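Excluded from the complex is one protein chain; the other protein chains are retained at their positions.
Letters A and B name the chains as they come in the text, with residue numbers starting at 1 for each one.
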Amino acid sequence: MVFDTDRMTRISDDMVEAEAVKGRSLWQDAWGRFFRNKAAVVSLVVLSLIVLFTIIGPYFAVWSNEEIDWNLMGNAATAGQPSIENGHYFGVDDLGRDLYSRTIQATQTSLIVGVIGALVAVFIGTLYGATAGFVGGWVDNLMMRTVDILIAIPYMFIIILLMVMFERSFFMLFVGIGVVSWLDMSRIVRGQTLSLKHKEFVEAAHAAGVGSFTIITRHIIPNLLGIVAVYASLLVPLMILTESFISFLGLGVQEPNTSLGALISEGAGTIIYGTLWQLLIPLFFFVVSLMSLFFIGDGLRDALDPKDR
Amino acid sequence: MLNYILRRVFVAIPTLLILIVLCFLLMHSAPGGPFTSERPLPPQVLANIQAKYGLDQPMIVQMWNYVVGIVTNFDFGPSFQYKDRSVNDLIAAGFPVTLTYGSISFVLATVVGVSLGVAAALKHNTLLDYIAVGVAFSAQVLPNFVMAPILVIIFTWQLGWLPGGGWEGGKWPFLVMPVIALSTSYMASIARITRSSMLEVLNSNFIRTAKAKGLPTRTIIWRHAMKPAMLPVISYLGPSFVAMITGSVVIDMYFSTGGIGLHFVNAALNRDYSVMLGVTILFGVLTILFNLVVDVLYAWLDPKIRY
Partner (left out) sequence: MKIAQNLFAGLLTSTFLAGAAFADSHATHPVTGQALASDQTFTYRLLDDIPSFDPQVLEDVDGSAIARDLFEGLMNQDTDGNLIPGVATGFTTNDDKTVYTFTLRPEAVWSNGEQVTAGDFVYAWKRAVDPELASPYSWFMELMSIENAKEIIAGEKPLDDLGVTAIDDQTLEVRLTASLSYFPQMVTQATTFPVLQSVVEAHGSDWTKPENIIGNGAFKLVEYVPGERVVRERNETYWDNANTILDKTIALVINDENQAYTRYLAGELDRTEVPSGQYPALKAEFPDEAVSFPRLCNYYYTFNLSDSGPEAFKDVRVRQALALAVDRKIITEKVLAGGQPEAYTFTPGATAGFEIPEVEIATMSQSDRDMKAKELLAEAGYDASNPLSFDVLFNTSEAHNKVAVAMSQMWKQKLGVQVNLANQEWKTFLETRGNQDFQLARGAWCGDYNEASTFLDLLTGPSGYNDGKYSNPKVDELMIEARSSNDPQPLYKEVEEILASEMPVIPIYHYAGVYMLDTDLGGWPVDNVQQRWYSRQLYKIAE
């Protein structure tokens, strides 16, 4: 086997070098590569603009997200279109509430739920999967059977039960969504770890007497980052989609708060009644945010992929 | 290998038992019960109902009876919501439906997704790549509860080409919209995972070596790159297949297909304990089965994995 000689040499070198130095250079390299990726950089800018908008947007709002404009209530289809004059820049919803303020608040909710949910899932999933795959034997078996059991429970069931058993809150959303989503992650990571484990550089580290936990965090996880980044980037929109699905079932955040998913599902219901903006505006923010997240995820993958060096 | 498979099948039995217990506990901890209704039932009526369904017994007895019923008669009990029907009836009626549209969606999503992903990876940073990625992204970000009504508005109302819902035993016009609405987001995920994994493999040293040796691209792709590139895809396909053939509540809801996807949500909302358990066990068995399939495929694709 010729192809891994380079890597073997490099890894032996790494092991001699101080860990910190290696860590820094890896991330510095990645940083540089990320900024050479145009799509990712543009997406990062777009996403930052959206985040910025949700922060400064409220200062330009004429109406709050819960106030009803009684003049527009009930005739949204004829008089509730986006308008500068009456202060409803994005129009109003079916009840005559300002979509501008609601969209801003919804975007905040969705992004926060998505990112935190994904972080929770990725953190638990990666650590769990890498440990199972690396340690192997009965530990792996036990851990993966546990995942099998958990994964075999339809996740909607868990979320519905969580949402009905406890007071509804943002916190429950994070927990609910995060808790049901790390399982896939852990399986994928384990699969990758299994194949990494028998790579020579890991066996070498093992032979050199490096502890298991250190090998997992220093060698296995960095090598998994590519796939983890892609999966995490898949996960953020999936989290946001899951949240929207929960809202669609009516189990999402409580009024007067809302989320993009809730606004979209409301808007999607009324397409044929001539209030298209009620779908298009939240959908625009939804699509743009998710697309940006995808491109950033891909950029991260390219940047972090150790094999790419 | 056979030994390994047998061991896994054997392990599946306690797994399922734990699943049943977990599910029982979760369900019973939710507020309300199957017979909580707008008009509270008089205590006597409620007592009769609970006696009929054995809900008046301690939970451990209920669980035991349930498991015994399954093992001896393959009987998953009566539905509390659909009082003329047993869980077996409901699954027998609904599962073939989701299995049909789910399998078709799966094949479509896999074939298109993998092709799109490989093509994008091979033509990395070309127009084709950008188009493939763009298509995949947009397919993924459009929630199917937005896509479903739009499909019906276009194909049923405006064009009049397809029926707006129903199943009729799975005739093709009834399949088109459910398959499109279900497969697109999976297709997109598969394309993205394939592309990313393929790129990773193509950049690896052994492929570079193969290229340096002057092997034809076709040989490199099919003989060397395809197998390792498929590993993460297969990890994803296993659970996706299970999710697709057990249906989707959005699809069953919007297209009135009568599949079991709806039961996953409705049974939980109706506190229809036996249906919830029935679909969960079905889901559990399929998940365990296809996880095994994934592991076997893994071993076959990557001989370095030892069991």
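As a working rule, a contact is a pair of C-beta atoms (placed from the backbone, for glycine too) under 8 Å apart; a residue touches a chain by one contact, two chains touch by 3 or more.
Remember, it's a predicted structure, so these values are computed and weren't measured experimentally.
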item	value
Candidates B:85, B:211 or B:227 - the one touching the absent chain	B:85
Contact residue for the chain not shown (choose from B:167, B:264 or B:283)	B:167
Contact set of chain B toward the excluded chain (per top definition)	30-33, 35-42, 44-45, 48-49, 51-52, 78, 81-86, 89-90, 93-94, 148-149, 152-153, 156-157, 160, 163-167, 252-254, 256-259, 262, 269-271
Touching residues (missing chain, whole complex) on chain A	66-68, 70, 73-75, 77, 94-97, 160, 163-164, 168, 249-251, 254-256, 266, 269-274
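Everything below uses one rule, namely that only the chains that are shown with their structure count from here on.
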item	value
Interfacial residue positions of chain A with respect to chain B in the complex	2-4, 6-7, 141, 145, 148-149, 151-154, 156-158, 160-161, 164-165, 184, 187-188, 191-192, 194-195, 198, 226-227, 230, 234, 237, 241, 244-245, 248-249, 261, 264-265, 268-269, 271-272, 279, 283, 286-287, 290-291, 294-295, 298, 301-302, 305, 307-308
Chain B - residues contacting chain A, complex	11, 15, 18-19, 22-23, 26-27, 29-31, 133, 137-138, 140-143, 145-146, 149-150, 153, 157, 189, 192-193, 196-197, 199-200, 203-206, 208-209, 228, 231-232, 235-236, 239, 246, 249-250, 264-265, 268-269, 276, 279-280, 283-285, 287-288, 291, 294, 298, 302, 304-306
